[in-house]
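In this view, the complex is presented without one of its protein chains, the others remaining in place.
Then we have subunit A:
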Amino acid sequence: MSTTTPLLDPAAVAGAARGTLLRLATAGSVDDGKSTLVGRLLHDTKSVLSDQLAAVERVSRDRGLTAADLALLTDGLRAEREQGITIDVAYRYFATANRSFVLADCPGHVQYTRNTVTGSSTADVVVLLVDARKGVLEQTRRHLAVTALLRVPHVVVAVNKIDLVDFSQEVYDRVEAEVQAVARELGVVDATAIPVSALDGDNVAARSPRTPWYDGPSLLELLEALPPSDDPANESFRLPVQLVIRPQGAARDEAHRDYRGYAGQVASGVVRVGDEVVALPSGRRTTVTGIDLGERSLDEAFAPQSVTLRLADEIDISRGDVIASADDAPEPTQDIKAVVCWLGDAPLRPGQRLLLKHGSRTVQTAVRTLDGVLDLDDLHTVPSEALSLNDIGLVTLRLAAPVPVENYSTSRRGGSFLLIDAHDGRTVAAGMVGATLPTAAPAPTEPEGDEVWEI
């Protein structure tokens, strides 16, 4: 490993002011070299500073290693360093000239569903590691299945340890074909494979001369070029109301005594001054008269801006309500079917009462029926009496009040919810509205090598 003094690339610093944010999550089986890859990404983007590197080198030396173990950069807890494992999701930051990255490093072995679901839920892209010597394992299938369920927009499969198979194109082609077949079968829409050596850095930041047969981008080049998120212009406008802002006598400026605004983050779409909107679940219509972000007024706001809307009529809107575009508002409902990832220690059983949090609204809910548990190996369901920790299942829920949920397959924000244990407050499930599981993607008509680079 290089010992040159890392410095943030000044061009990256200048560019970061204009750059966008990409959220990525890593996934992989034990010993696939995930922490090493993350360490390599941080190191090669000059995000590791000399005191951090010195600490890693010192510990590596103490353990009798000849080279610095980059995995130590991400294993932050005492128990992790002692046991040489990763316990929990760790967040890391790096930047290039065009983009800033938030990386959720998800451990592969303990509680893999819980951690992968957590990391993937906010991710624009999941980087999945596969050991070139081992190919697709059971764990790989499961990670791909979770990624498909959570509808992460992009998946990058890093075929790692390519140095240990002598940079063999034959081995890589075989693993890549295997990965693509599984990805298609599980309904992963956009999967791209890259041959890498996390340990040596081949095809991580720069393209490697040791894989001359590979003409695609390096991992970092690919991450820099991925479209960050959906275009808000193609989405329906939704804003869950977090707070009603009414300063009255407390206004610091007399002019704002009568101010009344509805604060929240635009969950999807675009809203403009003059737009007709509807408050849900009441169904009352009104018009947007102003959009504020702090003391500045905007003509329009788009996802994911946090803003405050002023409305023409003083209709009854409170925290937990949703303001939506009037022409395509969702229908509030008390009955939903959903896919849930169960994260509670005690199993979920039909009849159980819980809290459901959707947007800024929390309502009571009862589990009417458990409609099956998912076999992650091929995404088919089998009947079951209960959902255990890390199981994924289909449920029918009855809500205590109507909530304007949307199908997760059309809106990640409008279709996601938490189930909470009312007794101790724990989050016990990640829920996705709709009983629709991903279906196998059609086989590609073009050679895969070309597809990879068309982004």
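The rule is short, and it goes like this: contacts are C-beta pairs under 8 Å (C-beta built on N, C-alpha and C of every residue); 3 or more make two chains touch, one makes a residue touch a chain; residues count from 1.
Throughout what follows, contacts and distances are computed from a predicted model.
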item	value
Protein name (UniProt record) of the chain left out of view, among "Branched-chain amino acid ABC transporter permease", "Flagellar motor protein MotB", "Sulfate adenylyltransferase subunit 2" or "NADH dehydrogenase"	"Sulfate adenylyltransferase subunit 2"
Missing-partner contacts on subunit A, residue numbers	5-8, 10-11, 13-14, 16-21, 49-52, 55, 59, 74-79, 81, 87-93, 99-100, 102, 114-115, 117-118, 121-122, 228-229, 231-233, 242-243, 245-247, 250-253, 256, 259, 263-265, 270, 292-296, 298-300, 302, 304-306, 308, 319, 343, 355, 357-360, 412-413, 416-418, 420, 422-427, 430
